[in-house]
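For reference, the structure I am asking about is given below.
Here the complex is missing a single protein chain, while all its other protein chains stay put.
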Amino acid sequence: MSLNPYEIAKDFPILSRTIRDGKKLVYLDSGATSQKPNVVIEAESNFYRMHNAAAHRGAHQLAEEATDALENARAIVAEFLNAEVDEVVFTKSATESLNLISYAMGNAEPGNRFHLKAGDSIVVSEMEHHANLIPWQQLAARTGATLKWFEVTAEGRLDLSSIDSMIDATTKVVALTHQSNVLGTINPLTEIVKRAHNVGAVVVLDACQSVPHMKVDVKSLGIDFLAFSGHKTVGPTGVGIFWGRAELLKDLPPFLTGGSMIENVTMTSATWAGAPRKFEAGVPNMAQAVGLGAAFTYLNKVGMENIHAHEVSLTALLLNEIQDIPEVKIVGPLDMNLRGGTVSFTVGEIHPHDLGQYLDSQGIAVRTGHHCAWPLTRKLGVPATTRASLYLYNTPEEIHALVSGIRDAQKYFG
Amino acid sequence: MSLNPYEIAKDFPILSRTIRDGKKLVYLDSGATSQKPNVVIEAESNFYRMHNAAAHRGAHQLAEEATDALENARAIVAEFLNAEVDEVVFTKSATESLNLISYAMGNAEPGNRFHLKAGDSIVVSEMEHHANLIPWQQLAARTGATLKWFEVTAEGRLDLSSIDSMIDATTKVVALTHQSNVLGTINPLTEIVKRAHNVGAVVVLDACQSVPHMKVDVKSLGIDFLAFSGHKTVGPTGVGIFWGRAELLKDLPPFLTGGSMIENVTMTSATWAGAPRKFEAGVPNMAQAVGLGAAFTYLNKVGMENIHAHEVSLTALLLNEIQDIPEVKIVGPLDMNLRGGTVSFTVGEIHPHDLGQYLDSQGIAVRTGHHCAWPLTRKLGVPATTRASLYLYNTPEEIHALVSGIRDAQKYFG
Amino acid sequence: MMQLDNLYQEVILDHYKNPQNKKLVLEYDAQVHHINPSCGDEITLNVSLDGQSIRNISWDGVGCSISQASVSILTDLLIGKTMEQAQEISDSFMHLMQSKGTEKGDENVLEDAVALAGVSQYPARIKCALLGWMAFKDASVQALAKK
Partner (left out) sequence: MMQLDNLYQEVILDHYKNPQNKKLVLEYDAQVHHINPSCGDEITLNVSLDGQSIRNISWDGVGCSISQASVSILTDLLIGKTMEQAQEISDSFMHLMQSKGTEKGDENVLEDAVALAGVSQYPARIKCALLGWMAFKDASVQALAKK
């Protein structure tokens, strides 16, 4: 079975709107945020129209229904990731999830397995999004631990040649992106996870760019924590996921404190509920969690294998056609081996901002700049790039539109 | 001009649904979360259907529209609070807002005006919601500062008799609820703000239960920081507000770190954008912010004075009728002086859980328990209370329904 | 009269008004204190064993009719049973609570506790019904460990 993107696109109302002077929208910025199908939009609306109440906080019928809706969404997410239900924590975004784990580690007292101190090290990579870099810089600064990082090769791959000295007995945490939001590179995890666990470190995976696009099975990956945002995976804004292995969540101190995450509270002290409640202070983002559940139900129906296959074929087409354009230089892998549907490039002397603006005038939405991965952009030796990022609703025609658009821009600015 | 709650109720689709065996819903749990009018639900949906893209992150038309929508919502919130636009920070909830300020203070280095150390003190009150208590307990524990608190009198008022010793030269922050979510008490701020500023402390106001119900003008209150949740003010779930005075936000270190809150980033360090960007890491909860803008536009149209007057008259009715029921004991002020539409009570030996369940069987939704203010509940000498909390869509008939419901419960369990 | 009567069966209200073994006896092998964090209900429960048999269970606490009746019924049911029998009864009760109203409970095993079957239709109340059972489980494990 395969996927018909023309049929899929009909599920996404925004894709039938026009841009600028009546141009059809060609949305190639799903790496920044994905569009939403009707079923997701309606799941959120229906929650408000029918079941809205404070989940886990009341004995009345609406509160029961709201609790059911929230917990049902949690079960859907858990199944999607092959995780246990109580391991799934609703946050507002990947950014919050990554701050959660880094602040929570910062809250760990001496004796707690997550406690960090001078002499310990944290390992990241040069291709991290700011959201998986700055929180670790801050944690290192707060605890005295050292921040180390894997470099990126000229081909846009992780340089793992030094893995044994990079991840060593001092390493407490390895935080890594699953798929680069600039290069499209998918990082090989087996060796890294094995090495990390050998030295007693935990592995935190930034799955923002993988969960929406391919089957991510937390158990078979063997990782310890995972973070992603709902809005990139055809879900609502304002919801993200933090996942952690049950036995680790038990020891991890809480991050946000307040209502519903407690066991007992006095004026001077508080004790905590078990996971996931411990990490979900306050009235939850219920409508958004429900919308995320609907998003995964939708993706399951289309089939993650179909989505992945569709993106692989579109990306191969794009890589093939774009390289025929004179002066185009792709940053990131040129072949489809361990790579996803994110393609960043430069076009001669045309500044990405100008290229993006030209494409926009043709209805084509791409992203330009450093894509919140400024150290990587610097390492690549460019001030900025233009990025096309694909998803299930994109079509071969849209790839052709992008390629023609680039050629026309060359004439326009030429 | 006054408010017609029967007309208002038509704007809220959930209010026409039925409960249990076809009973009409009588929603008296707005203190936990409010219901949403169609205009709010549709504002969120329309954002997804028409304008969804990553705000502040792209030069294409959708990104421009998303940015406009988000910033327009910020301007609406600012005007509602009589604040400056750049002072308004979107968070996911009041809980996040209160964690933001307490963690950010914890991040302040020596020399920064927000730095806390042993010998400093933090002042809260006995009537705080866990969300405005535990974060300060944690900050005190992390920094060595001392946590102190105003007690609550038998009438459910703040005991300010010791204000000069409570707020003294050691005090760095006074964090207080504007209106108690249990007692309905509205705290008088003038004296407290004056005293706090005299000793150089900042005042953080938990406005969760005031912003939805009355005009809150941050300038005339003279406070320094304010927090509330969108979902209690006819807005969406998953969005809250953190407000701070511009000159203070300048010095306050960031809390969540990641994309879009930076000025410059290298592998080893980062510098920050100005407020509000500095406090909004990651792709924002755009649809929810837009929904919150629509919520305030709706409330403005009804008129905050009308809403307040309506709630005052309903509350007076409720206080009057409920006190005629034998064995009912109200916790909190018995008169309408400085009190809002939240009424908590006990009914003889009937446990609040059982009372709540009975009322639910009649379609009446109230909250039972400690309402996330456990230290207050203990202080009041009760294991739990039943709480009715009113809003603009409630009617005198619903007050009568509650009163009859309580009388019937007494027969049922009698 | 109505659906609510499924929840508040006569037996439950009787136990609520006349709770069994609600007076902490001073001799015990283990004492635990459990709290229901969402409503503030609390229970202190003492267990004493006699080899593998439950010699006595006594308790004190505050809570709603469901939580009070449930622990009262528990003491009636479990005192004098072996730990193995107690485990079976607990499992059966747990199963009943998770049945969402689809089961009535086996009266031969659960006796008066079948009156709590209606609770399974009110998800927010299940933890009320389980408060005493969780406390017993915790206390009995501690008591066994001590021996």
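Of note:
Just so it is clear, A, B and C label the chains in written order, and each chain counts residues from 1 on its own.
As a working rule, a residue touches a chain if its C-beta (ideal position, glycine included) is under 8 Å from a C-beta of that chain, and two chains touch if they have at least 3 such contacts.
Just so you know, these numbers come straight off a predicted model, no measurement behind them.
Though it is not drawn, the left-out chain touches A, B in the full complex. Among B:Lys36, B:Arg57 or B:His213, the one in contact with the hidden chain is B:Arg57. When the missing chain is restored to the complex, the residue among A:Thr33, A:Asn52, A:Ser210 or A:Ser361 that touches it is A:Ser361. Of the listed positions A:Phe80, A:Tyr298 or A:Trp374, the one in contact with the omitted chain in the full complex is A:Trp374. Contacts to the hidden chain, counted on subunit A, fall at residues 20-21, 351-354, 357-358, 361, 368-370, 374, 377, 383-384, 412-413. Listed here are the subunit B residues that touch the chain not shown: 56-59, 63-64, 67-68, 260, 262-264, 273.
Rule of thumb we're sticking to: only the chains that are shown with their structure count from here on.
Centre-to-centre, using mean CA coordinates, subunit B is 38 Å away from subunit C.
Shown for subunit C are the residues that touch two or more other chains, namely 38, 122, 125.
Annotation for subunit A: residues touching 2 or more other chains are 57-59, 63, 260, 262, 264.
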